[in-house]
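After this line comes chain A, so read on.
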Amino acid sequence: MRDNGISRRRVMQGSLMAAALAGGATMFGPWKHNRVWAQGAAKPIKLGLTCDASGQYGASGQDDLLGMRMAIEEFNAKGGVLGRKIEWITTDTETNPATATRVAERFIAQEQCAFLIGAVHSGVANAITQVAAKYGTVYMNTNSSAPSEAGENCSRIKFVWDGNGTNFSKAAVRNAVEGIGKRWLLLTNDYVWGHTTAASTKALAEAAGAQIIDNLLVPQNTRDFTSYLLKVQQLKPDVVATAIGGDDLKALRQQITDLRLEERTAWINNQQDWPDIWGAPESLFGVFGTTWYHKLKLPGVDEFVKRWQAAFPKSPIPVPGNVSYNGYMATRELLRAVERAGTTNNGKVIAALEGHKMPAADRMQHFDAYIDAATHQVQQTIYLARRNAKPSDKTDLYEILSQTAPANALDAAAPTKCKLVAMERVPTYEM
Partner candidate 1 sequence: MAPLFEARGLHLRFGDRVVLEDVSLAFPAGTLSGIMGPNGAGKTTCFNVLTGRYRPDRGQVLFGGRDITGMAPHRIARLGIARSFQLMNLFDEFSVFENVAVALPATRRRVADPVGRAYGEPATVAAAMAVLERVGLADRADQPAKSLPYGARRALEIAVALASDPQLLFLDEPTAGLGSDGRARLAELIRALKRHVTIVVIEHDMDFLFGLADEISVIHWGQVIARGTPAELKANPWVMASKLGDGA
Partner candidate 2 sequence: MLFNLLPHLVNGLTLGLLFALIALGFMLILGLMEQINLAHGSLFALGAYFAFVIATPRLPWPELNQAWATVPLGWRYTAALLLAPVLVAPVGLVIERLMRRTYGRDPLYGLLLTFGIALVLEDAIRTVWGTRDYSLPVPRDISGGFFLLDLIWSRYRFWAAAFAIAAMAVVWVVVERTRFGAMVKAGAHDSEMVQAMGVDIRKLRAGVFALGTMLAALAGVIMAPVWGIRPHMGVDAVVPAFVIIVLGGVGSFWGAVLAGLMVGMVVGLSGAYASEWSLLSMYLLLILVVTFRARGLFGKKSLLEA
């Protein structure tokens, strides 16, 4: 039971309704539940999976969902959490914040979800966060990597599982300035994620001694980059650092590789998501970041990939990538935190997550990771990669160039921007 006013009101409405209907049959909603509990068993814990199925991040959202489902199935296979089975529900959030708000409201108020998981788009993540914060519902932002997620838009109830633009810049910029050249050009998607990422790249590059010769702002939904590419050629920079996202990047990639411009200039990209790569692998270019790769030479990775493939033989993408990985890790760590807390009480679950350390082996990364108590962001290994010239199979698209320890990729400014509200001011619940 929620221990705020909501439950009492619900009871009152219920009795009013019962009186009105004079014992009439109760109707149930049409939602597709994944009921896994037998009659009489303990009440299951319900997770609301807020994944895009359409819009700009539809493909990523569905890949994210597979990771979450895999973690849930693993827990259910061993008897659930706290002796309770785990149920889940998902609805298309349409890569649209307004839709995400409604879905979050429904998951919390109507579906009585204990926790929410999932986001790729930062607007969607913000929308869900605002609703969740109102109810105190713990929310895992799996894949939205705007630096503001762990900065000005951080929240006590939200945990951010992806590496962000600043992390990737930190991992990439200094080496590039020293190794490649000092004349830098920025190619930036003209929206919040692009701007914040470009700003952090600019600061880091200038600190390393580079000169930013121009910053070309590319409107969102640009498909034809010819005029920018001509401009890039005219300006003749040593390095082009891009902060272009989603579909726009796919289009850019294709045009650059078609013209072989990668051979003339060094390109540094921010994070590239596996579902975006998978659609057009031939157009990978430059150096880019990721948090995980399915052919990392680490113990457990192969076995994890096999389990994933066995669970989702019909997945449009045949192997898990960073997006699905984040979905899996966020869900698994949330459920583990519930186990550690011994309750679904949100305050206790948050406490169990804050500052939690996750060994490298357990996360299948090179370095230990931890959940930053100040920003609620997972600080983890950041990989730089480029296109694999000698792939071992058709999924082997990356050549991993380096791994950066969390400490060296840390966004130092984030804690000053992030103001978490005190736990006492968060509505509490236990479901």
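Here is the rule we use: contacts are C-beta pairs under 8 Å (C-beta built on N, C-alpha and C of every residue); 3 or more make two chains touch, one makes a residue touch a chain; residues count from 1.
Selection criteria: all candidates are chains of the complex that A comes from, given by their letters.
Just so we're clear, the structure is a prediction, and the values are computed from it rather than from any experiment.
Chain A shares a touch in this complex with candidate 2, selected from 1 or 2. The touching residues of chain A, counted against candidate 2 in their complex, run 53-55, 58-59, 62, 190, 216-219, 221-224, 226-228, 230-231, 233-234, 247, 250-251, 254-255, 258-261, 264, 275-276, 278-280, 282-283, 316.
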